[in-house]
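Handing you this structure, nothing more for now.
A single protein chain has been removed from this complex, and every other one stays in its place.
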Amino acid sequence: MKEIKIVAKDLSIYYGEKVAINNMSIDIPGYKVTALIGPSGCGKSTFLRTINRMNDLIPSFRHMGEVTVDGLNIYDKDIDVVNLRKKIGMVFQRSNPFAKSIFENVAYGPRINGLKAKGQLEEIVENSLKKAAIWDEVKDRLHDSALGLSGGQQQRLCIARTLAVNPEIILMDEPASALDPISTSKIEELIHQLKESYTIVIVTHNMQQAARVSDYTAFFYLGELIEMDKTKDIFTKPAKKQTEDYITGRFG
Amino acid sequence: MKKRRDIPGKIAIGLTGMSVVIIIAIIVVMFTVIIIGGKDKFTWEFLSTFPQDGMTKGGIFPAIYGTALLVIIMAIAAVPFGTITAIYLTEYASEKSVIAKIIRFAVRTLAVVPSIIFGLFGLGFFIKFVGTGIDTAFLGGNLHWGQPNILWASLTMSLLTLPVVIVSVEEAILTVPREYREASLALGATKWQTIKKVVIPGSLQGILTGTILAVGRGAGEVAPILFTGAAYYLATLPGSLSDQFMSLGYHIYIMSTQSSNVDQTMPIQFATTLVLLLLTFVLNLIAVVIRVRIRRKQYK
Partner (left out) sequence: MEELSKEEKKKKRKNKEFVFTRESLKKKFRLSEFLAEKVISSVAFLSIAVIVLIFIFVFRETLPIFQTKDSQKASTEQIPTSTNSTGGELKQESYGGTETAEPASNAPLKQETYGSTGSETPASGGEKQEQYGVVTDSNLAAMETSMPEVHDTARESMASQYNENQSALRTLASKDWQPVSDRPRYGLLPLILGTLKLTLIAILFAAPIAIMAALYSSTFAPKWARETIKPVIELLAGFPSVVIGFFALMVMATLFQDLFGYASRLNSFVGGIALSLAAIPIIYTITEDALNAIPNTYREASLALGATKWQTAYNVVLPAATPGIFAAVLLGVGRVFGETMIALMATGNAAMISANPFDSIRTLSATIGAEMAEVVFGDTHYSILFLIGSLLFIFTFALNFIAEFYIKGKLMKRFQGKS
């Protein structure tokens, strides 16, 4: 039995005149990893950024249809975007730690929520770093600049930073695309651990990665959802020809 | 293949190159002449003592002090306002907003309005309108603020240097990576929290550059303070905001044009000019260095 967490219904997204997503519906299950795959420009990243309303930052962005989380329309007028984003964290393609210390990076979220007590902050930072499987590597240099970490460490730090806000859903936009294989496998391992307590949606270019980390896979093409199913089904017996062509590497 | 002889090209390169040489030569000559003219008088004693004997002897300490005070008060007024305007233009106003366009036009206009107009404005607005208004309202018409003083001169100067600050800060804010803003917002920070904790810390160098450039500009300008607060000679240092002050630039102007014995005080004039030139030169140099560093960061 799967519980559905995120639902998009008849969703269309425009940037000015350009259609980025065309009348798409999708159900994303909770406490699973769902991978969004497809060639570049297919709308998968756009959809991801729609879930935590990061697209609001783009002036020409418009949408039709609705996106609900736990049945709540997140584009409702009454919704507080700031609080929504606290509950739907995001990890970006390029690791983007602030030019602050490791500690301050992780403490950033709790601090902006008004948490000042040093003890509590330390506890949250430690827990988050542990959950992101980077604690052992950085515990002795928490107050060094985060920019001194390696790419893979930076990305895990960004995950820790996201976890520190205690989100419900984590969106990952090609989190390992810029990393070496060892760092990538560490991130993938981490995703495995995290799905126990978080709903994870991950955009990836890398089909092996999708196959390795995800429970469900959705294939996007030209702004439409072609098909979505259990990952092992998509990769073994895709229902649509386009999906098959893509995963066998015939285009994209 | 034989290399083509490009005579017009050679001439063009020669002429244009010579223009560069002329400009640089002028700069070098100005520097050299002023250094040579002023170096003998350029001593610690000159910098640290008051003028004596009807300004024919002694130092220029009050002018240095007055200039410093002027630019400090000016910076206190111009830097926050300039920074906030830059933040509005980069973070709050959308690219197509008409208001933002008008503000940008106003900023550029401010940058080209002749400095003497600022002086007139300072006189008409700060002294005669605000100052006299304060005197009438709170001091029962006693003359206190309705006359030239260092506060009005500094505020006048701050309007003149406002565009300098705005442009520098804006440039620096644009170098703060978009990824930082997104990361902050995705963590549930509000816009203002993001600006406060990510954008402003990330553009501190730009704010610093803007401040230095503004100070350099303010230290050198004379026209705006001609009739808003600068004084020819004062026996005491300005002790309050309602005092007049001496300034390096005004000192040079007065000494070289209105002094009773221009020739006798020539070394003083050259040395004063040297002080002002060095001051603005060093400030500009620092700003250029920081700016180059910011730009490198941007392209990395």
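Labels for the chains are A and B, by order of writing; each one numbers its residues from 1.
In the analysis below, a residue touches a chain if its C-beta (ideal position, glycine included) is under 8 Å from a C-beta of that chain, and two chains touch if they have at least 3 such contacts.
All values reported here derive from a predicted model rather than from experimental measurement.
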Contact partner of the left-out chain, one of A:Asp70, A:Glu137, A:Glu224 or A:Asp245: A:Asp70
Positions on chain A where the hidden chain makes contact: 31, 69-72, 74, 76-80, 82-84, 87, 127, 130-131, 168, 193, 196-197
Contact footprint on chain B, counting only the chain that is left out: 4, 6, 8-9, 12-13, 15-20, 22-24, 26-27, 30, 33-34, 37, 54-55, 81, 84-85, 87-89, 92-93, 102-103, 105-110, 112-121, 123-125, 128-129, 141, 143, 146-149, 159, 162-163, 166, 190-192, 195, 216-217, 219-223, 226-227, 230-235, 243-244, 249-250, 252-253, 256-258, 260, 266, 269-270, 273, 276-277, 280-281, 283-285, 288, 292
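Just so we're on the same page, only the chains that are shown with their structure count from here on.
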Chain centre separation (chain A, chain B; CA means) in Å: 48
For the chain B and chain A complex, residues of the former touching the latter: 94-96, 177, 179-190, 193, 197-198, 201-202
In the complex with chain B, residue positions of chain A that touch it: 52, 54, 57, 59, 82-83, 85-87, 89-90, 92, 94, 96-99, 108-109, 112-113, 158, 161-162, 165
